[in-house]
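Data block below; observations after.
Excluded from the complex is one protein chain; the other protein chains are retained at their positions.
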Amino acid sequence: MNPLDLRGVQIRYGRGQTAFAAVAGVDLAVAVGQTHGLVGESGSGKSTLARAVVGLQPVTGGCIRVSGTDVTNARGPALAHLRRRVQMVFQNPYASLNPRMRAGDAIGEALRIHRSDLPAATRERETADLLALVGLDPASAGRWPHQFSGGQRQRLAIARALATGAPVIVLDEITSALDVSVQATILNLLRDIQRQRRLSLLFISHDLAVVRYMSDVVSVMHLGRIVESAPTDTLFSAPLHPYTRALLDAVPRLGAPTGAPLRLAGEVPDPRAPPSGCRFHSRCPVGPQVNAARQSCISNDPVEQLVGPGHRIACHFHGLAAAASTVDGGATAL
Amino acid sequence: MSESGWRRLTRASVFALRRALISLATVLVALMLASFLLVHLVPGDPAVRVAGLDATPQDIANVRHALGLDRPLVVQFARYVGNVARLDFGKSFVTNEPVVRVIADRLPKTLELAATAMLAVMMLSVPLGMTVAAITRDDRNRGFELVFTAITATMSALPNFLSATFLAFAFAVWLRWLPAGGGERWDAVILPAAAIGLRPMADLARIVRVETLGALAQDYALTARGKRLPWRLIYLRHILPNVLTGALTIGGLLFAGLIGGTVVVENVFAWPGLGTALVQAILARDYPVVQGITLLLGLAVITVNTTVDTVLVLVDPRSLPR
Partner (left out) sequence: MTAASASTWRQTLRAFLRAPSGIPAGLALAVLLTLAIVAPLLWGAAANKTNIMHSGEAPSPAHLLGTDRLGRDLLTRTLTATRLSLALALAATAIAGVLGVPLGITTALAAPRLRAAGLRLIDVLLGFPGILLAIFITAMVGASAQGAVFAIGIAFTPEFARLASTLALSVGGRDYVAAARVLGVGPAALLRRHVLPNIAETLTIAVFSTTASALIAISSLSFLGLGVQPPQFDWGRMLVEGVESFYATPVAALAPATMIAGTGLALGFFGEALARATNPLLWSPLESARTRFGIDAPSVTTPADAPEGGPALLRVSGLTVSFPSPRGRIIAVDNVNFSLRPAEIVGIVGESGSGKTQTALAIARLVAHPGCVEARQLTLEGRDIAAARTVALDRFLGRRLALVYQDPMASLNPALTIGTQVAEPAIVHQRMKRSAALRTAAVRMGEVNIPQPDARLGQFPHEFSGGMQQRAMIAMGLMNEPTLIVADEPTTALDVTIQAQVIDVLKSINAQHGTAILLISHNIGVIAEICSRVLVMYAGRIVEDVPLASLLHRPAHPYTQALIDAVPDLGSDRARPLRTIEGRAPDLAAMPAGCAFAARCSQAADRCHQQRPSLQSIGPRHRAACWLATP
């Protein structure tokens, strides 16, 4: 029984002709003490999925389970269960803290709701402890959000999520608004706290290197679907889906690049009108645009299959792609 | 994706027209209902008023029947709508003249006044606001900005009947340059138009300045400067279209306010328009006239707002749903 379990989650926006699925059937599980990384470009639906997990976004299909309890579009006791067990840290620390609420009150509010048995004095001590835990001066409880720097605000947001005692935390692009040196301290802090408290994290980012560094398992999302999911080392050393491989090749790196990189042509399709069949076929470097024999990509939606321990992929031709890459030593053959 | 400018315009027109017609119809019904209810909500029995104070109960009953006042409200409303559609607004309680005649007599004068004022406002405040923005950009010339703010703030804090009085005193009584009354002279419109226009002009100039400063702070203004364009191209080609969208939105609201101002200012200058007629009718409790004029003014306001809405959709390439 996983702390967080998503089955066939679908999220549709709009109605009538303009309706579209921002998330089109996603399976995902986060195990105890595990960090599950979710990576994707804009329009992939990863942030929509994050908001759905914490109940901010209605789900139109599938189900979300938290420690075995169904919390899909939860109300009443199920919602309380969700709130108690799943918390979230948002991307922009300048927007996610109420400017009219002091640091201590923001944490105190969470304590009051989720640990209402605490007497006031203990609550204050607990607030101070949480501030210290995230590397903030406990004396700063009386300060306003605007008196903190971006990195400090993000620490505060983490402390607020921890205050609830929730074992699962969803982190949506939490470092993308921060400077790189600040990012490092936040990532280190998060890893330390996770180990101490055995937290389960759903870590969402567009930055592959950051996701790799943080996660035990990584899922790659593309236009509302997870196209590949594998233990981190497997995914980054032997990616099978052409989209994953193209993403990895697009990451700028310090070292000298090996061979000609695999480049995707064209634009990310409009998520409101995704391509038919495999949603990646219009940009796929090994798909029907390149290889006329692969017409099935246009008509058939690939089913996710297990190809190795914990390694799932949704591609009609992943076996061939893998073979090609091992033979020709990289993307050059594609 | 590739779509010619012409097709886009057609699509925009259809979209804008549909939107305009829906809101026009909704508001029209609401307006008619309000002006219909006016007669029924006012204290006193309209039948008594029409029949006269010395009428017998039988007379009143006859009048009530003749006016259809004994029918259910829904039927009366339907009849009212029918009458309005035939431009029959009833007869004045006071002069017994058809209301449509009163309106026809007075409408041209009000239109003349409102149009002159609106034209002056648009012609003056857009260049004024942009010029001041250019002078005070990036917090330059704080002193000048303070003077501009003080003057425009004072102008918009002055009720227009006050500026009307001041203007009349200064230009008609003291300097004797312009006539103070609504006579037949061509320049008689200047003072009342100025009295109506001062406030919206100050407001619009302030808004245009803020919009211009906003546009100048955008990255596309930096792009234009980076291209080393001459200043007239930067302001006229790159800034103006972006400012106009905002100015037009506000302009519609200001024109609506301007119609309200007309009612007040006409009374100061004894301008023989709808405003003077309206106030006289209210004081005389001449409800059919009140009903007719408010309906017409309301219609004018709605027409302007809808037109502005439509124009906005046509000029702003982003307003179309994709």
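The letters A and B name the chains in turn, as written, and every chain counts its residues from 1.
FYI, contacts are C-beta pairs under 8 Å (C-beta built on N, C-alpha and C of every residue); 3 or more make two chains touch, one makes a residue touch a chain.
All of these numbers come straight from a predicted model, not from anything done at the bench.
Novice: Taking the full complex into account, find the residue in B:210, B:253 or B:312 that is in contact with the omitted chain.
Specialist: Within the whole complex, the residue contacting the unshown chain is B:253.
Novice: Specify the residue from the set A:46, A:83, A:155 or A:225 that touches the hidden chain.
Specialist: Here the residue in touch with the unshown chain is A:83.
Novice: Hey, which of A:157, A:240, A:297 or A:314 is the one touching the hidden chain?
Specialist: A:157
Novice: With respect to the chain omitted from the figure, which of A:16, A:77 or A:99 is a touching residue?
Specialist: The missing chain is touched by A:99.
Novice: In terms of residues, what is the contact footprint of the unshown chain on chain A?
Specialist: 41-42, 51, 54-56, 79-80, 83-84, 86-88, 90-92, 95-102, 109-110, 113-114, 142-144, 146-147, 149, 157, 160, 164, 179-181, 183-185, 187-188, 191-192, 206-210, 212-213, 232, 236, 246-255, 257, 261, 263-264, 266-268
Novice: Quickly run down the residues of chain B that touch the omitted chain.
Specialist: 1-5, 23, 26-27, 30, 34-35, 38, 41-43, 137-140, 146, 153-154, 157-162, 165-166, 168-169, 173, 218-220, 222-230, 233, 237-238, 241-242, 245, 252-253, 256-261, 263-264, 267-268, 278-279, 282-283, 287, 290, 294, 297-298, 301-302, 305, 316-318
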